[in-house]
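In this view, the complex is presented without one of its protein chains, the others remaining in place.
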Amino acid sequence: MEKAIEVRDVKKYFYSKKRALFKKSEVKEFKAVDGVSFDIYKGEIFGLLGPNGAGKTTLIKMITGLLLPTEGTILVLGIDVVKETIKAQRNIGTVLAGDRSIYWKLTARENLEYFGALYGLKRKEAKERAEMILERLGISEKADQIVEKFSTGMKQKVALGKALMPNAPILLLDEPTLGLDPQSAINLREIILEFKREGKTILLTTHYMEEADFLSDRVAIIDSGKIIALDKPDNLKKSINEVKTMKLELMGASYEIIEGLKNLEKVQNVLSHYNQQNRTFEVTIHHYDGESVIHEILDYVLKKKAKVLNINVEEPSLEDVFIHLTGKSLRE
Amino acid sequence: MQSLRVILAVAKKDLSTLFRYPTWFISVIIWPLIFPLLYILTSFAYAGPDKKGLIVFQKVAGTENIMGYIVIGTMVWMAVNITMWNYGGYLREEQLRGTLESNWLCPVNKFSILLGAGIISMVLSIMFSVIGIIEYRLIYGIKFTGNLIDWIVVFLILFPGVYGLGMIFASLILWAKEVNAAVNVARGVMMILCGITYPIYIMPNWMQALAKFLPFTFGIQAARDILIMDKTLLETAYNLILCSGEGIIFLALGMLIFKLVEKRVKISGSLERF
């Protein structure tokens, strides 16, 4: 398979000076991306899944040429991004996270035509392409209204439209559904799948595991600047098949009781979340052996006088893969 | 060619926003009128009820037209001031708005974006100057000399220095974020040194020496020669050449600093909004 993007041993360290009065300032090093390598093949959707602060955005910015890697190389269609930034940028359409990447005081059409010019389209080309994209994304009715008044979902569409202007073979989408209501998110995911059908190569970052699972051909799981797993979603899930997931909803429990669960044999991970509204604990337990350990768990909980409101035994999700690998949850 | 297209696109984008929210227009009308007023009225006080003081002033400044003398100084200062705030803060504003990165990841020479950004300030400066001149003529009754071509030459001569300075600030702000204080100091220095209300020969020698490093000192002098002292371009050629020469140095410095900062922000990642 042909490679669209090659990332080789890429590192990005940020340095911050802590300035203190009357003291020597010390330089702090922070490893936002810490030695990452992967390839993205032409025509695939490649998902980058990781919690906030994992280094996803930093990675995308290095690929688009906004940030210089501290070490390593990045090739886009064989072009070195650091050495030939502008040439590489011609092949990429990018949507950065958040709805602030377009001009709120311009209309949707003006935004697209403006970025068209920056992507090197002639005036006429830009006009035609903007029209087509507005039509395509279903916002042509509001094309001549100021973006400020749009909903978040609509703004996100304009941002996406902006990235489509150059008709580049590669799309980088940084958390495209962040902050959208469920319906708009579904809508947007459909659109992304359509792009894939047209043959575009898509790199998508997200911290929603369902989204990564649903959209991606392959998923890389990233945490603290390192890629800790990379495969097809199904394979990732199969890889932890011997691990079973059980979800409990407890009332009258405490963090101490939940800590105690970890001491049980064959229990691997225990994560809990306190639901303030219902005053219950939602506990996720990864364990090996299915039958006996369930009894042990329930015995333990009942002995501690906590009430079990709900029990679920679930198929592993990408979230479970993440928990399995890091011992923490994606949403933390 | 591609650069020209980018420059025009940036200008078009800025201008359409500008004209969509036209409240600034009131400032364009009011400020040229009131800003020089303090100085003008003070000069009246110095001249005395019988205006005899003007004879003293004429000996050092070469003209009795004190109002014209002052409004030309303040007009140039206002043009520089607008450019410093508007153009100097341009990239920073894009950054706060969150759109800077969107521009930066486009396959263009980023310098052409900066060039395009200057056009809106140029339009505003021209507007301030034209409206100012009309107001001064009609409301304050100041008589100007010279012809339109001379005036345009003076404007063009001031241009490189003003934009060079704007560029320097636009770039530095990206790096240092809070340079409001620096902008204040810069325009203050200009206010002190360039002789907005007085001939620079009045200042101590060391200040005169400093003033000669600023193109605006010569620009203001040239503007006065042409607009109120009825001199020809040739007669003030010395000022014209020094003003544009120093201006071009400013411009080159602006380009250099921009390039340096462009590289730096790629390493520190400080382009993003925060």
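By written order: A and B. Residues from 1 in each chain.
We take it that contacts are C-beta pairs under 8 Å (C-beta built on N, C-alpha and C of every residue); 3 or more make two chains touch, one makes a residue touch a chain.
Definition applied: contacts and distances are computed from a predicted model.
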Expected UniProt protein name for the omitted chain (select from "Stage V sporulation protein D", "Response regulator", "Transport permease protein" or "dihydrouracil dehydrogenase (NAD(+))") would be "Transport permease protein"
Which of the chains on display does the removed chain touch in the whole complex? B
Sole touch to the unshown chain from B:I192, B:A209 or B:A237: residue B:I192
Considering the complete complex, of B:L4, B:L156, B:I202 or B:L260, the missing chain is touched by B:I202
Residues of chain B touching the missing chain are 23, 26-27, 30, 34, 37-39, 41-53, 56-57, 60-61, 181, 184-185, 187-189, 191-192, 195-199, 202-203
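Criterion: only the chains that are shown with their structure count from here on.
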How many angstrom lie between the centres of chain A and chain B, each centre taken as the mean Cα position? 47
Under the definition above, what is the set of chain A residues touching chain B in their complex? 14-15, 58, 61, 64-68, 86-87, 89-90, 92, 94, 96, 98, 100-106, 110, 113-115, 117-120, 122-123, 146, 162, 166
State the interface residues of chain B toward chain A in the complex, per the touch definition above. 2, 5-6, 8-9, 12-13, 16-17, 20-21, 97-99, 101-109, 113, 266-269, 271, 273
